[in-house]
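Please read the structure below before turning to the comments.
Some chains omitted; the rest stay in position.
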Amino acid sequence: MIKVGIVGGTGYAGVELLRLLLRHPQASVAVITSRGEAGQRLDALFPNLRGVCDLAFTDPADGGLDDCDVVFFATPHNVALKTVPDLVERGQRVIDLSADYRLRDAAVWEQWYGEPHTSPGLCAEAVYGLPEITRSQIVDARLVALAGCYPTAIQLGFAPLLEAKAVDTSGLIASCASGVSGAGRQAKIANLVTEAGESFKAYGVAGHRHLPEIEQGLSAVAGSSVSVTFVPHLVPMTRGIHATLFAQLEDGAPEDLQDLFERRYADEPFVDVLPAGSLPQTRSVRGANTCQIAVTQPQGRDTVVVTAVIDNLVKGASGQAVQAMNIMLGLPETMGLEVIALIP
Amino acid sequence: MIKVGIVGGTGYAGVELLRLLLRHPQASVAVITSRGEAGQRLDALFPNLRGVCDLAFTDPADGGLDDCDVVFFATPHNVALKTVPDLVERGQRVIDLSADYRLRDAAVWEQWYGEPHTSPGLCAEAVYGLPEITRSQIVDARLVALAGCYPTAIQLGFAPLLEAKAVDTSGLIASCASGVSGAGRQAKIANLVTEAGESFKAYGVAGHRHLPEIEQGLSAVAGSSVSVTFVPHLVPMTRGIHATLFAQLEDGAPEDLQDLFERRYADEPFVDVLPAGSLPQTRSVRGANTCQIAVTQPQGRDTVVVTAVIDNLVKGASGQAVQAMNIMLGLPETMGLEVIALIP
Amino acid sequence: MIKVGIVGGTGYAGVELLRLLLRHPQASVAVITSRGEAGQRLDALFPNLRGVCDLAFTDPADGGLDDCDVVFFATPHNVALKTVPDLVERGQRVIDLSADYRLRDAAVWEQWYGEPHTSPGLCAEAVYGLPEITRSQIVDARLVALAGCYPTAIQLGFAPLLEAKAVDTSGLIASCASGVSGAGRQAKIANLVTEAGESFKAYGVAGHRHLPEIEQGLSAVAGSSVSVTFVPHLVPMTRGIHATLFAQLEDGAPEDLQDLFERRYADEPFVDVLPAGSLPQTRSVRGANTCQIAVTQPQGRDTVVVTAVIDNLVKGASGQAVQAMNIMLGLPETMGLEVIALIP
């Protein structure tokens, strides 16, 4: 059994990690830390864990992580970068769900997060965790900087087009929407039922922290600089990300875009290209590690529209983290991730 | 492997049965019928099944059920009673999720459902499917008439009090609430987002079809006639039933009601009595086969309040059906039902 | 024009007061205070007020209330009781939407709110603000302690039965449900979309602060001591309260309960007894000052079930406050309150 530690388990990514890892045939959760909730039983905070988990949160200072084969960070930004270097040095393998090591250039990170990056050296070494694109590098990674939720949906949606040099890379548009769990489990007035319920809005239009990650990732895929206009929206629901992607087809683009997408993801267990004419909806992947994608060329014009859905807490966070763990440890990639989505 | 057939698979109980049975280590779904959708692939109707289920609906007339060891009926009322007798005679075991055989007295059924009961003889033989109360009879049953969703929550909540003769049986009150999936997957204006969303209402106050089932079941538990005022409500959410139960404590009732409940359900894998002071919420059991229960005695007065939650599609239907199947076939009762609820 | 002041305008009762008063033909909002938001324009906080309200919040210390004919308190408990005595002494008329003066016995208030009551003398003088029951006292009141949201629905529902001595007063049951706005505009994890959405739960079963207010009010109506078991529930929606009320009919109760209710409320502009066989739903009164009520006697048995709905922010707070103001000032009671509810 693989001994697993989780740092920062009081958020939604934390409880999702537990839901998956507690049923993973090869993993055993040994320790889960929280400064604020140390001593508290997990199932007091998350009653869905009653009867399946006897753990209590421990203070990170109380140790317990040292024995773990793999340590997941499910922390807000600016936490992992303080602890991860020690773990990596000790030879433990780390999967960081936060944004701390996603940007290869620590200076860009500092610009978007407004704080000094205290372990910039690891930024270059960290492997970006989006298996369908970076799988081969994840195998031996000491530190995986797991892709963010929006970036996962957007990159999976654009990748076939960019790899095929099918679209103009200077004017990509990503109009995305997320359930409220994307904002985390924090007491904010804006995310109350009475504020975010029965309403829809864009946010972060002037600049969202996922933008540099998206452009970095897509540029790597395209092999050249890519520019994206990214507009996220908040949907009055709990889970799910929907990406609606627009690009201008170039001369010489493949005629059969459906075929392009189907071939690109033919061997991917977690990416499902829908039949032509279908469109995905977020609930189809609720609780599952799947990305469902459709490609459309409205009116046969030059603008291609890709729609992609994931569960932001699973393929956009904890499920993808388990997928990365499986890859790192040589386990079957789908192990522990064969959960069927919940409809209705 | 157990060969399973499902009659009437286009509703929510049907897709839930599939979600559970497709991951059940000992079951194999051989056939699933639908008159209206014959020929249609299941995953076209339920995209969460893409990649995990290659079945298509078949017409019931096309056979396929004959080979099945167990046949589930997930049909509206007045369907099972026409087909079940043949299956039972042939020696196949049947689990009926509909209301057709729940009432032992076919005359009462006819009164509430307004149609003749064409196989009244089986009503007396059918075993009522609520394992925590009727487990021993389920073992050898040829036909299990699975408990309804509201009746499951209400009976699990009242049972410890009635068994202990702790309360007045003449004036029980059950004020319950259900998510909209309780109304099934039918095109009704009343259940549109625009009608049932952002609203709360009681319905069926003058008389709901679950009432005779509830009173029959509670009377059996109490060993005497029980009278219930049952008011169901519709909640703007998809899944979940919440029962708020009121009863008047009798002289001589046990002092420690918390202990009464804990002891009653100590060995039940799917009934979870919450610690004193806690109250359940429906989301804690979303997707799981669990019933969470709390008992409270407000202000130390004579009215005891029990609150109980289930997922109406799981413990209130398909999960309970799998639980009954496990019991009938001598499998571990929790097999295939170890799904952790989805929070958030 | 009546000069109106509002103390504590940043909550939902505050913005509702503004929505109504800004369209009231005889009222003019002169000042609205908030410690935390002083200087901030109201329409920055509440964008629905853009173009209809140029006010900014002022610090309570900066005065402005002195000139007001009527001052509304839309504050958390334990605020009004510090300021109201001065205002009343100065001859200003006060309508307090908070709980500070609702209980005639300050000792009971202290027991439930856990803090000393600093102006107990006013508790006895304050008129309880539920016009359909206390209208005649409101006319000359210096201080109206407006009824709470749950208490309004419960008292309107039980009043006809109690006034007619039709039911046993020792075992009333009120199983109620509220939208999340009942919890106010406060940053609490429990009320996030991700926590309160898609879920239903009871809360405060062991003892809710509205209980003494309910029992005090019903006892006054009945002319004798009344005992209530009150269980509130949280509904995943924004607005609305639904009360489901149970009582045991006494010998000698009127046979025609429908007629009893219709006659009781025949002249009330804001109480609407639905035709026999109908049941109310919360959305029918969304945004309106109406209470819709139905009375049912399930199966012709001895338990009568009353269901009543209000918009907790209107008839349960701000609308009722304007209604009280109209009564106090001799205006037509419906002035400014002729808003039609929003369906869908």
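By letter and in written order, the chains are A, B and C; residue numbering begins at 1 in each of them.
In the analysis below, contacts are C-beta pairs under 8 Å (C-beta built on N, C-alpha and C of every residue); 3 or more make two chains touch, one makes a residue touch a chain.
Note that the structure is predicted; figures quoted are calculated from it, not measured.
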item: Given 3 placed chains, full-complex copy number; value: 4
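One rule holds for everything that comes next: only the chains that are shown with their structure count from here on.
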item: Subunit C against subunit B, contact positions shared by both copies (same if over half, else different); value: same
item: Maximum inter-chain contact count - chain pair; value: B-C
item: Most centrally placed chain, judged by C-alpha centres; value: B
item: Cα-centroid distance, subunit A relative to subunit C, in whole angstrom; value: 45
item: Chain centre separation in whole Å, for subunit B relative to subunit A (CA means); value: 37
item: Whole-Å gap separating subunit B and subunit C, where each centre is the average of the chain's CA atoms; value: 38
item: Multi-partner residues of subunit C (at least 2 other chains); value: 179, 194-195, 197-198, 236-238
item: Residue ranges of subunit A touching subunit B (in the complex, touch as defined); value: 12, 15, 19, 22-23, 46-52, 181, 185, 198, 238-239, 269, 272, 274, 278, 280-281, 283-288, 290, 292, 313, 338, 340-344
item: Touch list for subunit C against partner subunit A, complex; value: 12, 179-181, 183, 185-189, 191-198, 236-238
item: Interfacial residue positions of subunit C with respect to subunit B in the complex; value: 171, 173, 175, 177, 179, 194-195, 197-203, 205-207, 211, 227, 229-231, 233, 235-240, 242, 244, 246, 248, 277, 279-283, 286, 294, 296, 298-299, 301, 303, 305, 307, 309, 344
